[in-house]
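A protein chain is absent from this complex, but the other protein chains hold their places.
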Amino acid sequence: MLQRILRILGAMAIVGALAACAAPAPSPGAGGEAVSVAAGDAAAPSSPSGVLIVALPLDPNSINPPNAADRMAGNVINQIFDSLLEVDNVTNELRPSLAPEWTVSEDGMEYTFKLREGVRFHDGSPFDAQDVVATFEAGKDPVNAYASAYANVTVEVVDDYTVKLKPSTPDVTFLRSLVGYNIISAEQFAAEGNAGIEVRPIGSGPFKFVEWSKGNRIVLEAFEEYWDEGKPLVQQVIFRPIPESSTRLAAIQTGEVHIINRLSADEARTLEGVDGVELITYPADRVYYIAFNNLTTGVGKPTEDVRVRQAMNYAVDRQAIVDSLFGGNARLSAGFVTPWNLGFDESLQPYPYDPERARALLAEAGYPNGFTIGMACPIGAYTSFEDVCQAVANYLAEVGITLEGGEIEFLESGVYWDRQSKKELPPLFGDSWSAAVGEALPRLVGALGGWQESYSAWSDPEIDRYLAAISSTFDVEARAALYKELQAYMYENPPFIYLYEPITFEAIRSAVKGYAPNSVEQYYLKHVYLAE
Amino acid sequence: MEQAIAPTAPIRQSSPVSGRSAHLLRLLRRDRLALLGLVILVGFVLIAIFAPLLAPHDPLAQNLRASRLPPAWQEGGSWEHPLGTDRLGRDLLSRILYGARVSLLVGFFGATLACLLGLAVGVLAGYLGGWVDALISGLVNLLLSIPYLVLVIVVAALVGRSLVNVILLFGITTAPLFARVVRGEVLRLRAMAFVEATVAIGTPPLRVLLRHIVPNLTGPLVTLATFEMSAMIFYEAGLGFLGLSVPPNVPSWGNLLSTGRESLMAGMPWLSLYPGLAIALTALGINLLGDWLRDATDPRMRR
Partner (left out) sequence: MQRYLLMRLGQSLLLLFGALVLVFWMVRLTGDPAALLIARDFASPEQLQEMRTALGLNDALHVQFIRYTGDVLRGDLGYSLRFRQPVREVIFAALPITLLLSTLAMAIALTVAIPLGVIGGVSPGSWKDSLARLVGLLGQATPTFWLALILIWVFAVNLRWLPSFGVDGPHSFILPAFALSIGAVGQLVRLTRSAVLEIRNEDYIRTARSKGLSPFTIGLHHIARNASIALVSVVGIQFTYLMAGSIYIESIFAIPGIGWMLNEAIRNRDFVLVQSLTLFIATFAVLIHLATDVIYSVLDPRIRHR
């Protein structure tokens, strides 16, 4: 334990001493405070200069906004396109982008936006209400990954620079979710359709698209007529996909790239003290858990008994797992709402490791000698998660809960999600869920919505009631209170074996200034520059 | 990763099998490298068989409080875990010893399965000829025309991860190689004078097959099987690297190397160094022996 504290202090000291760009642990509610330029750093350049090279852990599937299925694709898109709103680089709060002003109707079903005038797309065409219409029109093509999300919104043009957006169902996170709807050019969509955007995306963002050589590089160049004065600060951004983590680690050391992300704690440690490299660490808004199933494969299993589910939560030594596999760099999870979500209940303590209590609860439920149950985990989806699953299984075995077939059913992640969407996974299955809207609602609904949701295997009328209430409560404080009640309920009636919320490591070259990813790994490179 | 697909067996005399072993042994003693190969192979098999006796720990037993220990002779290591532990605190030495089991299972049964399948199919094709031969040869050529690694990876990605699947996969995809060798040999042997003579005096076909043809296939098949065994151990590592081998909780050398490779540059090099050495050493040993076997069963090399 002491060693762990020292290690964390060590890591903090290094990051702190070098003082550049690190996003320190955000306080609950806010996304983190400013870190930026420390004294002695070179000032931001007056005109864009330099080439910034960013390593990606995978080649984006697409850089057409409604198709960006993963975070890395989203991060490329965010540099090319603007949205109506954006998230502040540092405070993680909503702020205007293409829409400087907005009003929300009382029932939360109508959002009126004033649009910024004088904005131009990279092809020179002016931005107006028609582009917002085109954005949602293009997005709802069913081939797109996010088609249904786009289809849920109707756009009404009030005048050239005013639009009304109407979600089809009440959605308390609607405003926040608009950050993810990147505005495309109506001219381009009319002329080239989605296929055209796939190959040559035209946005109004700080960088314009130059080329994408798949698997090799994506090149963007500063857009001189960007509406946000004085931005961007670098002349060129080049994204380089490097799938092998060891190679990424090599490339940051040689200086071939300026930014790498998704480092494991072990990898981050090897970069400590490396000349010209700085570590960035921040907690991720992502929850890892082992889910129970009471819809299909888990029907009639002991896990339907709440005491059994509690017992399983007591049986796992989360701290030991986190220490051993993540060098202590993760928050132990006590629920499905994280500290950076609305309505987080900080009084809730993670289930302690208490195998005695677990055995007692199992005995009380009628399983003094434990039982046998199936468990599955995905392969290659998340950092060290295969190891986490094995550790969990090991702890369960210690209280007598053994696995069907004697081992975890490991499935390649594609197959895994396929089976998950058909609710065919065994009664215990591992997974994780992030949230990009600052609230836990989407992941709560996604994982616990019962038959309505593809990836849910759990249904609990009480939880349903809470979710329905939260979805329709537009008052923020009332909603926060509901979240707290739900957390308390889900603590006593756990639909998961709660595990952890990871701390993310990234590394940058010392010359990189102003880089501040938020808790869901998003970043805006228009603020970044390279010191001499 | 391009591994020994042994070249088609050289032309062989049809000398009787018996009386050869003494000669082989004498030859073996003369070739020190081959002897080394034999020692390595025997050692590997013994380790695999007696892993439970040799291993200091249960290879699956976790101890999160003693995870990522370096090897004993490094600072922070202890002789409790001679080669150190992994991130779940499992004993690396024990995992490598048990890994030999998985490798042996994969290599031995894979090669045996391939050999038997290839033998059956090749003999059928070579002996029956006609449309059976055409069909079998077509299928064999089809499977051999796709680069082996591509075939294995694509199929492995489709069938899911389990030990049995990996063995079946290697066995079936390698069988065509054996079938081709067997078919060629059968065709050649059938044309040989002594076989023709036995057929002429009315010996039943099955008897001709079992008595005169199959025994003469032993040399090339054993040689090929030896090479393929080391190839399979190697390919298992390769599949492990791509995350397509046996499930991640099984301590196969491929899995050890694959999870270890991330540790190579993350401050725990022992996690991939020693499994890598185990694979390299075994492949080396089996290949040494295979080389010698090929030379020894090829009469023209016997000088």
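By letter and in written order, the chains are A and B; residue numbering begins at 1 in each of them.
In this text, a contact is a pair of C-beta atoms (placed from the backbone, for glycine too) under 8 Å apart; a residue touches a chain by one contact, two chains touch by 3 or more.
Note that the structure is a prediction, hence the values are computed from the model and not measured.
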Can you tell me which of A:M109, A:V155, A:A250 or A:A481 touches the chain that was removed from the display? A:A250
Omitted-chain contact residue, chosen from B:L158, B:A197 or B:L210: B:L158
Absent-chain contact - pick from B:E185, B:E228 or B:D291: B:D291
Kindly note down the residues of subunit B that lie in touch with the hidden chain. 1-4, 7, 10, 33, 138-139, 141-142, 145-151, 153-155, 157-160, 230, 234, 237-238, 241-242, 257, 261, 264-265, 272, 276, 279-281, 283-284, 287-288, 291, 294, 300-301, 303
Missing-partner contacts on subunit A, residue numbers: 59, 61-62, 64, 67, 69, 142-143, 145-149, 198-199, 213-217, 240-244, 246-247, 250-251, 253-254, 256, 380, 412, 414-415, 417-418, 421, 442-443, 446, 452-455
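FYI, only the chains that are shown with their structure count from here on.
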Quick one: subunit A and subunit B, Cα centre-to-centre, how many Å? 45
What part of subunit B is in contact with subunit A in the complex they form? 62, 64-65, 67-68, 87-89, 157, 160-161, 243-244, 247-249, 259, 261-268
Flag every residue of subunit A that touches subunit B in the complex, lowest number first. 245-246, 249-250, 264, 266-267, 269-270, 317, 320-321, 323-325, 379-380, 384, 386-387, 390-391, 394, 407-412, 415
